[in-house]
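Scroll down for the structure; my scribbles are underneath it.
The other protein chains are all here in position, but one chain of the complex has been omitted.
Our next item is subunit A:
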Amino acid sequence: MNQNDVVQGDNLTLSEVITGKQAPDPAHEYGTVSPPPSSPDQSYRNEDEVPQPNVEIELKTAPGDWRFPVQNQTRHCYTRYLEYHRCIKEKGKDDPACEKFARYYRSLCPLEWIQRWNEQVEQGTFPGPI
């Protein structure tokens, strides 16, 4: 038997299939249906999807600010950054009250801006009033 003549690794040969002596193998094996998940909130769309430890993502972001009721939010981001740094200057680095300002500016400012400002703060060259 020719090596290339083998269809799908079974003992079918290509010539037999072509001449109609033998039906071709199905394209794939018939699968079995897995039983449905026990509880409705543990259903996953893909069978192979690994059940994750259920990490709840809280949908929460910086609220709208009455000081910036406009489309241009550049100042909003900048002000939140300043507020955070004024806050940690006043209350110390690990004060939980400052954490919300940090979350706000992270939500609003592009990462690139934050990184640039952080560098400037470290070097003492940040131009803003903090």
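Just so it is clear, contacts are C-beta pairs under 8 Å (C-beta built on N, C-alpha and C of every residue); 3 or more make two chains touch, one makes a residue touch a chain; residues count from 1.
Just so it is clear, contacts and distances are computed from a predicted model.
The listed choices are "NADPH:adrenodoxin oxidoreductase, mitochondrial", "Dynactin subunit 4", "Cytochrome c oxidase subunit 2" or "Protein ABCI7, chloroplastic"; the UniProt protein name belonging to the chain that is not shown reads "Cytochrome c oxidase subunit 2". Counting the whole complex, the residues of subunit A in touch with the unshown chain are 45, 52, 55-57, 59-64, 68-74, 76-77, 103, 106-112, 114-115, 118.
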